[in-house]
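Here the complex is missing one protein chain, while the rest keep their positions.
By written order: A and B. Residues from 1 in each chain.
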Amino acid sequence: MTVADAPGTTGPPLDTRRVDAREKVTGRARYAVDRVPENVAYGAWATARIGKGRVVRVDTAAAEAVPGVRLVITRFGPDELHDVGFLMAGGHAVQSLQPLRDDRIAYRGQPVALVVADSLVAATEAAQLITAEYEEEPFTVKIGAEGAETVLQEQAIPLPFLADVKVGDAEAAFAASPVQITGTYEHPAQHAMPMEPNASVVHWEGDRLIVDDTTQNANAVRFGLATQLGIDPADVEVRSPYVGGGFGQKNAMHLHLGPIAVAARRLGRPVKMVLPRPQVFHLGAFRPNTVHQVRLGANEKGELLAAIHEVDQQTSRHDLFPSEITTVSSRLYATPAFRGEQRLVRTDVQTPGFMRSPHESPSMFAFESAMDELAYATGRDPVELRLAHDTPTDPVTGLPFSGRHLAECLRRGAARFGWDARDPEPGSMTAEDGSAVGWGVAAGCYPGGIVPVVAHLSAVADGTLTVGVGGHEFGQGLRSAVALLVARDLGVPVDTVIVRAGDTRVAPQHLTAGSWGTASALPAVQAALGELREALDVPASGDVDVAAAVRATGRPAVAVEATTLAPGQSRDDLAQLDKGVLAIGGPVYPEFVTFSWAAHFVEVRIERTTRRIRVPRVVSVVDCGRVASPVTAASQVRGGVVWGIGQALREESEVDSRFGGFLNTTLEDYPVPVNLDVQQIDVDFIDEPDLRFNPAGVKGVGEICMVGVSAAIANAVHHATGRRMRRLPIRLEHVL
Amino acid sequence: MACTVNGRDVSLDLDPRESLLDMLREQLALTGTKKGCDQGHCGACTVHVDGRRVLSCLTPAVQVAGQAVTTIEGVAGEDSGLHPLQQAFIDHDALQCGYCTPGQIMSGIACIAEGHCGSDDEIREYMSGNICRCAAYVGIVAAVRQTADAVRNGA
Partner (left out) sequence: MRAFSYVAPDTVDATVAALRTAPPGTRILAGGTTLYDLMKLEIETPPAVVDVHRIAELDTIDAGERELVFGAGARMADVADHPVIRTAYPGLAESLWQAASQQLRNMATVGGNLLQRTRCPYFRNGTEFPCNKRDPGSGCAAVGGHDRAHALLGGSDACIATYPGDFAVMLLAFDAVVDVTGPAGERTVPLAGLHVEPGDEPTREHVLAPDELIVRIRVPATPAGRGSTYLKIRDRESYAFALAAAAVGLTVDADGTVGDCRIGLGGVATRPWRATEAEQTLIGGPLTPQTARRAGEAAFAGARSGAENGFRIELGVRTVADALRIAGERATR
């Protein structure tokens, strides 16, 4: 799998395989808790068993009597753990509510005590022995249930990018439309469940706090802990070079970090904590439940006259997790009038958060299902209808899109899939074994963000190049993309490039999420390459004999640094990064608007009798600008498609209103796709650089690849059965 | 409790409650074996005991007394090169975050040895006990198939 893909260079073909694969297949890659420090102690939570209320008393006697138990903590003093704040409200943590600071129980599953012991066995036993008395209060865990409180996002969080979208008079245009599509679509709560649970090792070296954590946001951990413990951020070092999957679940500081840092200081020992899988369901972000009402107005030919997308999105009682549902539905197609309204519904759960294509995939499930309904209502082919609504300008701002190849995604995907052979009549296609066959299509878009990034690049006399860059590697291929960029630019073998990421020692580590990681890091590395060429006194382009050039400087090594910002950002935004505050640019930039685009074509087969739904093949074509790392990008897309399958057919975080919290809190009860669920996935890229967006021409790929898949599946199920699926997941009982 | 781990004799004073997984990771610092769920639901902790793939999270460590445990750290050849399946995982990009990968490879090596690689669907079935949330399943099947074919052809 080595390709001759090194334009402008004369060296041997570049090895495009994942650069950190060898460490991973040998088990040598060191994840957060793979460190086993001398004299380490183990932490464990005991959690609340009521839906909401107050802790009256925690009985810790039995726990304290367990041999090997060193600490049982039920309450931290106000000066011991300060407020950190919710990430999306300017703070750093997964939610504003830090357990063990007061007697509030906001939801079932919230910790009520921390145990630290010499062994994991002792810590676990002791945590299980802790009981508590509570004063219970009424609670609500569902949108629409009594006690749920709805707020208008525009009023509750007055930030421009979270405001209602208003283009034209959509209500009037809809009312006057001869064809009206009205649908209510529900997307369940879901949990990302990366394979690596939330886990950390902390230890103190004097006044310095050293943290090994699994995170997509080492800056949040660093600044969050500094805030929480009242220490200088410079004294907090956070290392997260390998992350066992993130998907947004590791975007913010987790709630155990401050408590175990205090425990480690009290004990004078390192403390390790790995959240048991059921606790991961209650202590981290989840994709909130959303209910969408979509109304499309069109003329008899199917031309859109108005689109209205209203959404109710679950949030917690104590925080507002903002919705960006209509950011994408307002951008997908040309329409003269659009209205988007986002409402947040307070329920008694932990604060929801990001999960791969967090808003975009639920948004597209609803909107692209409605578009399919419009196609059927007006007798248009679903692909052709979408092509007819292509637009080079952003319907919301009127600015041009920096790059939009959605039409090409649709055309190419249709050709690869063989869409022409589709009989549009629902239920008309049957497989040899009698299964009903359905073919569905949907498109998607995802905002193109960029954050400020600092890149350090050094070259040494043996020809080795080391990049230290802001950004986390959690499998998406950031390291591979950076190494390939350097190798291509300088015409050197990929294995001479070492990429260090996810470590506060090498560069500020911003939140790596929202598909902006690679699109932000590559421009910084590219700028650093320019600096390096100047420092080495070599031409601005062409192959470089790095070893010779370094030796010619008379120095053992040459080190440079570069910083890049999003278009329109200033040094102030960089200062935000240095304070650990989010500074995200886009998708609306001063002169253009940037999105990634995709089209998905899905075949489903539904068994004749027992009605199991299978997905034998998917074709996905993605416009993510230039493909920076072809091998890892293709893997990202295949993974995103499988996420879409899980989203559409498998995953729902269930709640039982009588008990609060979540019910199916294991990987058995929460069924993510397994190997046999996945068959053929055909991936193609447009691979046109978006050079207005950034000089590397890259846009995000890891999120867009999932957006629209669930709608394509729902549309395919409709094609197979004639039944509209307006609620996910679609299970066999819905087509029995 | 005495056993061998990757060919080396190991003797430990164990709490009978401790899992083989925690023994490997916390006592022996063999951290290639991963804890994904600790409940037998994900396969990340797969190791071999006397050549058979098992879940180390559901194996009390005391149960492997006298047996031979092999982990990801022990599958490479004498020259500490890569096992052919490890190489195939690299070549087919059968991984992303890498966290489930040691378990996938331990499972895949056993799947090939068991003879459960007759078709892609058989590989999928017999690799379904190893969840990959990044969903590198297409690559995993390709890597296992290629390695199984090579074994069958005497390579």
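We adopt the following convention: contacts are C-beta pairs under 8 Å (C-beta built on N, C-alpha and C of every residue); 3 or more make two chains touch, one makes a residue touch a chain.
All of these numbers come straight from a predicted model, not from anything done at the bench.
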Residue in contact with the excluded chain [from A:385, A:429, A:621 or A:676]:
A:676
Of the residues B:6, B:59 or B:96, which one touches the chain left out of the display?
B:59
For chain A, which residues touch the unseen chain?
49-50, 108, 121, 124-125, 128, 278, 609-612, 614, 650, 654, 656, 658-659, 663-666, 668-669, 671, 673-677, 731-733, 736
Logged for chain B, residues touching the omitted partner chain are 15-17, 19, 38-40, 43, 46, 52-55, 58-60, 62-63, 65, 107, 110-111, 114, 116, 124-126, 128-131
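One rule holds in what follows: only the chains that are shown with their structure count from here on.
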Which of the residues in chain A come into contact with chain B in the complex?
1, 17-18, 20-31, 33-34, 36, 119-121, 125, 192-197, 242-247, 274, 276-277, 474-477, 631-632, 634-636, 638-639, 641-643, 666-668, 672-678, 681
Footprint of chain A on chain B - complex, ascending
15, 17-18, 22, 25-26, 29-39, 41-42, 44, 71-73, 76, 82, 86-87, 89-93, 95-102, 105, 121, 123-125, 127-141
